[in-house]
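Every protein chain except one is present and positioned as in the full complex.
After this line comes chain A, so read on.
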Amino acid sequence: MGFDQFVADRLDRLLGYATAITCDKHLAQDIVQNVLMRAQGKWERIGAMDAPYLYVKRMVTNDYLSWRHRRAAREIAVERGELARHVPSMADPADAHAEREAMRARIAILPRKQRAALVLRFYEDCSDAEIAQVLACTESTVRSQLSRALQTLRTHELARSATLGVHS
């Protein structure tokens, strides 16, 4: 597959993926743009792979998980954390939209790697093996990252239902 074809097919999806793991569309754009520029330089090698998309996704993920974006990620998490604290009290518990927004805010404050694993599973529908490839770790690490993320989200979900229960 040529580079142009790859970009035409996958750019939108890649931007969606990057936005979901970073929770910041501008940061996502920066990362995707830069990764694609780098990928273009060595496309002969990447294009010949079995799964170029998986490889490029790995570049995007590594880039986000690298130290360069540590501070940006922390700032976003703090911002969203604030938001998460306010959502339950303002929202109508019966409102599906509010439910979703509250969940979104909780996902945004997960550790970066856990969120990446979660997005790969629930947005990209990747298998454990594929996630392990993207995150460059073992499958058992993938399973532990995912279960920790789900555990956190579940605890919050219960706490939230309890709070709302008291109020209503």
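The criterion applied here is as follows: a contact is a pair of C-beta atoms (placed from the backbone, for glycine too) under 8 Å apart; a residue touches a chain by one contact, two chains touch by 3 or more; residues count from 1.
Heads up, the rule we're going with is that contacts and distances are computed from a predicted model.
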item: Chain left out of the displayed complex - its UniProt protein name, from "Right-handed parallel beta-helix repeat-containing protein", "Alpha-D-ribose 1-methylphosphonate 5-phosphate C-P lyase", "Heme exporter protein B" or "Transcriptional attenuator, LytR family"; value: "Transcriptional attenuator, LytR family"
item: Where the missing chain touches chain A, by residue; value: 7, 11-12, 15-20, 23, 25-34, 36-38, 40-41, 63, 67-72, 75, 99-101, 103-104, 107-108, 118-119, 122-123, 150, 153-154, 157
